[in-house]
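Omission of a single protein chain aside, the complex is shown with its protein chains in their original locations.
Let's turn to subunit A:
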Amino acid sequence: MIQGWLRSDGRKGIRNVVAVAYLVECAHHVARRIVDKADDPDVQLIGFPGCYPNAYAAKVMEAIATHPNVGGLVIVSLGCESFNREKLRAVVEASGRPAELLVIQEKGGTAATIAAGLEAVDRVRAQIASVERVPMGVEELVVATICGGSDGTSGITANPAVGRAFDRLVAEGAACIFEETGELVGCEKIMADRASTPELAAAIEACVQKAEAYYTVMGFGSFAPGNAEGGLTTQEEKSMGAYSKSGSSRIDGILKPGDIPPMGGLYLLDVVPDGEPRFGFPNISDNAEIVELIACGAHVTLFTTGRGSVVGSAISPVIKICANPETGRRLAADMDVNAGRILEGEATLDQVGQEIYDAILAVAAGERSLSEQLGHQEFILTYKAFDPIGPECLPMVARA
C-alpha cells in the first residue's frame, strides 16, 4: 500500500523532501554546505547555475519546487543574479508549501548564510512533518523512463522489459512518460501510427524532425562514442531500441519540460528546444533529461543502462535496470533490476517487466532504490528555449 503525502493541488508525493535551491552558481557552495551539514537524505540540493534570465529554467525550477515529492523549499540567492527569487518563493507558498529565502549578500556572507540556512531547513522540516498522508493508487503515479550508457543489449532486454511494465501501468491508469525525440530519429512513422489522433500523429513526426534538424546542426545524433563499442551501429538502430521502452500502448499526448500530464496515459516528452539552436546540445547529459521528466511530475524514473550508469537524482527516485549481464555482475550494487538474465536464458521479458512493476510499487511505498541508498542526488538544469505546446499535443484536453 502506498501512503502518499497529499499536496494542495491534489497530487500525492512518494517522498517528502526539503529542497535547497541555489539560483546561480555563485550561491552553489553555500547551498551545498547547508545540505551537507543537514545530513538528511530527504534534504536535497537543486539549482540553476546561470546568471542570465531564462524562462525555461524558471518554469522547470517552479515545477520541481512544487513537485509532489517536495514538501518545502529553502532558496539560496547570491543577491544580484537575474533569477526571480521572489516569484519562485511566491509560487511555492501559493502551493501551500513553506518557502524560506536567504540572500547571501544581505545575510552577511558564506558562514552566516550557511548557519541561517540550517535553521531554515529545520523550520521547513518541522512544518512538513505534519503533512497528511493518504492512500495512493497506481493510477495516481507518474512514471518516466530514460536510457543512458546504452549498448547492444539495452534494446533487447531492459528497454522492451520497461515497455511491458509501461503497458501494465498505462492499462491501470498511471501516466507514463518516455522521451528523447533525438533518440527516436528513424522510427517516427511507426510512432505516429500509435497516436490517439491524426493531429497528434503529425505533431509527433514534427517533433522528431525538429530533433533531427537540431542534432544535425550540432554535428551529431544523440549517438555517443561508447555506443558503437556495444554493437549498435546507427542512430536508427539505437532509436528502435530506445523506442521499445515505450511499450505498445496508444500515445495520448506530447509534453514539454514542466508540463504535467492531465490524466493517465502514455506521453512523449519533447526535450528538443524550439527555434534556432542557441544554447548548445538539447541535453548535455542524462541527468538533464531526468530533471525534465521530474519537472513533468514523475514520481519515479526507470533508467535502463547497458554499459552501466550509476546515477540517481534529487527529488524523485531512480530505479536502475541493467540490460547487460556482464555489467550487471560488475555493477551489481548499483542495479535494482537485472534484465541481463534475459540474455542468459534465466528470465523472460514478461518476468522482468513484472519485476520492474513490483520495484516501482515498492519504491513508491517507501523502499529506497539503490541509487537513493548510495546517496545519489544528481541535478542539472541549464539554458533552453521552448514554445508552449499546441492543442494538438493534448487531444483529451482540447476535447474536454
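We take it that a residue touches a chain if its C-beta (ideal position, glycine included) is under 8 Å from a C-beta of that chain, and two chains touch if they have at least 3 such contacts; residues count from 1.
FYI, contacts and distances are computed from a predicted model.
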item: Protein that the absent chain corresponds to, by UniProt name, given "Methylenetetrahydrofolate reductase", "ABC transporter permease", "SAF domain-containing protein" or "Peptide/nickel transport system ATP-binding protein"; value: "SAF domain-containing protein"
item: Candidates A:Glu62, A:Glu81, A:Glu100 or A:Asp151 - the one touching the absent chain; value: A:Asp151
item: Among A:Thr305, A:Asn324, A:Asn338 or A:Ser371, the residue in touch with the chain that has been omitted; value: A:Asn324
item: Hidden partner chain, touching residue among A:Glu212, A:Asp259 or A:Glu355; value: A:Glu212
item: Contact with the hidden chain (one of A:Ile2, A:Leu232 or A:Ala295); value: A:Leu232
item: From A:Leu6, A:Met240, A:Ala362 or A:Ala385, residue that would touch the chain that is not displayed; value: A:Met240
item: Residues of subunit A (touch criterion as defined above) contacting the omitted chain; value: 151-153, 155-156, 185-187, 190, 212, 215-216, 220-221, 223, 225-226, 228-237, 240-241, 244, 306, 324, 326, 343-345
